[in-house]
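Every protein chain except one is present and positioned as in the full complex.
Here is subunit A:
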Amino acid sequence: MEAALKETKAKTSVLSGADLLLKSLEKENVEVIFGYPGGAVLPIYDKLYDSKILHVLPRHEQGGIHAAEGYARISGKPGVVIATSGPGATNIITGLADAMMDSLPLVVFTGQVATGVIGTDAFQEADILGITTPITKYNYQVRDTKDIPRVIKEAFYIATSGRPGPVVIDFPKDLAAAISEEPADQAIHLPGYQPTTEPNFLQVRKLAEAVSRAKRPVILAGAGVLHARAAGFLKEYAEQQSLPVVHTLLGLGGFPAGHELFLGMAGMHGCYTANMALYECDLLINIGARFDDRLTGNLKHFAPHAAVAHIDIDPAEIGKNVPTQIPVVGDAGQALRQLISLGGALPKHDEWLEKLSAWKQDFPYHYESGSALKPQKVMELLFEKTSGDAIVVTDVGQHQMWAAQYYPLNNPDRWVTSGGLGTMGFGLPASIGAQLADPASRVIAVLGDGGFQMSTQELAVIAEFQLPVKIAIFNNKALGMVRQWQEIFYDARYSHSRNPVQPSFVKLAEAYGIKGFEIRTEAEAHSILDEVLNDNEPVLLDFRVDGEENVYPMIAPGKGIHEMVGVKK
C-alpha cells in the first residue's frame, strides 16, 4: 500500500518546464551542452546551475553551434545547443544552415519571449520558427509545458535518424518557468516521418548484377558512409569485388587512403586519378554522396559514359542532379551488407585497375619547393609528426584543400570540415567540439588567417578547459582562395582579399594564456612541431606560408571534371 502510494506520488511530481527539459536531456544521455545564457533562457540556466551535464560557454553563439557540429561529427551523437531569444538565436543561423547542408545531427534550444507577448515585437523577440524553417530538418515551438518531454524525444529522434540534421526547439520563457505535473510518458507521434533504412532487395540485386557486368566500375563514397558507421562494410565490399574507391571532400576517412583501391578525393581540387575515374567509368556507384557541384563540375561532362547507381537514405537526393538508373533508398551500411552477402561474379576490369594505378603513379598531388615555407609542406609535416592519426578540423579555403590533399586519412571520423555551406570561422570552434568528443585523440585545427579571425574569441574556451588542441594557422596574410580566384579569373585584381594588417597571433594566444609560436622556415617547423605536438596543452602555431601559393589541380567553374589544370609537374 505504501509502495503504491509512493509510486503515484512519484508519477504526479510537480516540475517546471526547465526541469522537464533537463530531465529529457539526461534521458537522451546528453554529456555536453554548448550554450549562451540570456534573458529568455534564465529559467533553464537556473536549473543548469545544479546539473551534472557539462556546459561549455562559447564566446559567441555561432562558436557554440560550430562546436556542437564538431562534437556531433566526431561522436556521432547529436550536438546540443542553447541560445537565448532574438540575437542569441539569430547568431546561430549560420551553424544551422551549415549542419543542414552537411547532415549533422543537432538539437538546438532557442529561448523565446513569453507566450503572452509573442508577436508584439517584444524585447529580444525574433520569429525563429519562420527564420529557421528552410535551414532545419524540423522545428518546434513549445506551446504547452506538458508537451516538453515528447517534443524533445521527437527532436532527438528526428535529428539522428534517416538523414541526420538540425532540429530547433523554440522555448517561450514562461513555459520554462511554468509548473506542471510531470506528464505521463508520451510516445513519439510522427506519422509523416518514416525514413527508409532497409533497402529494396531487388534494387540491390540489380546493382550487384550491374557490378559484375561492368568493365570500368568505380565507387564514389560520401559522408553517408560515415553517418551510417559503415566504413568497415565499404572496405569489405570494395575488396570483395575489387572496386576502386573515390571520396568526396566530406567522405574522407570512410575508406583508408593508403589502400591500393583508393584513388583519392574527387572534385574541384581533387586528384587526377579520382576525377578521371569518374569521367571514364562505365558504372558509377554513389554511396551516400549528393553530387554537389563542387564534386561534379559541369554536369554535361560528369560520368558521361556511366550507368549511375545511387545509394542514399534521402530519396530526394537520388536523381536530383544526376540522372540515376539504379536508385537504392536506404542506409549505406545495410545496402553494403546486402551487397556483400550477394557477392556475385567479379567484374572483368583488370585493364581498368591497371590504368587507374598507372595514373596514380603518374599524377600524384605535387607542388614546387621554394625558399618560402610551403603550405603543402606544413601539411605533410603535420601528417608525418602525428603519424597520420590526428583528428583534422579545418576552416574553409586553400588550407582546407591542402589538408584534404596532404593529410591522407586512414580511419573514419577523423575529419571535420564545413563542406556544403563553406563556413569561414567554423574551424576553431569545431575543434573544441571535436576534442570534447574524443579527449584522447590529438586534434589539429587547420585554419587560415582569415577564418581564424572570424572566431578568435573561442581561444578563451580552449584556455578555460585547457583543451590540447593544436591550432595551425596557415598565414598567408590573405583570403587565399579569393586571392587565387582573383589571380586566375579576374586578372590578378586583388580586390579586398589581402590583409596587410594583422595582430600578432602569437601575442594574442599568449593573452589568453596559450603558448604561441611563429614559424617561418621548414627547419623551425620541424623543431617546434617535435616540441609541441605531443604535449597535453593547447598551442597556437602561426605558419608564415608562401602567400602566392595556389591550390592545384583545379577544375575551373563551368568546366568538366576531365578539364583539370595544374595536374602535371
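Before moving on, here are some points about what is shown:
We take it that a contact is a pair of C-beta atoms (placed from the backbone, for glycine too) under 8 Å apart; a residue touches a chain by one contact, two chains touch by 3 or more; residues count from 1.
To be clear about the criterion, contacts and distances are computed from a predicted model.
The subunit not displayed here is recorded in UniProt as "Acetolactate synthase small subunit", chosen from "Cell division protein FtsL", "Acetolactate synthase small subunit", "Carbohydrate ABC transporter permease" or "Diguanylate cyclase". Among A:I158, A:C281, A:L459 or A:I519, only A:I158 touches the chain that is left out of the view. For the chain left out of this panel, the touching residue among A:L207, A:L252, A:V329 or A:L508 is A:V329. Only one of the listed residues, A:L54, A:L190, A:I488 or A:A523, touches the absent chain: A:L190.
When the whole complex is considered, the residue among A:D314, A:E464 or A:E487 that touches the unshown chain is A:D314. On the side of subunit A, the interface with the absent chain consists of residues 129-130, 133-134, 137-139, 141, 143, 158, 190-193, 314-316, 318-320, 323, 327, 329, using the contact rule stated above.
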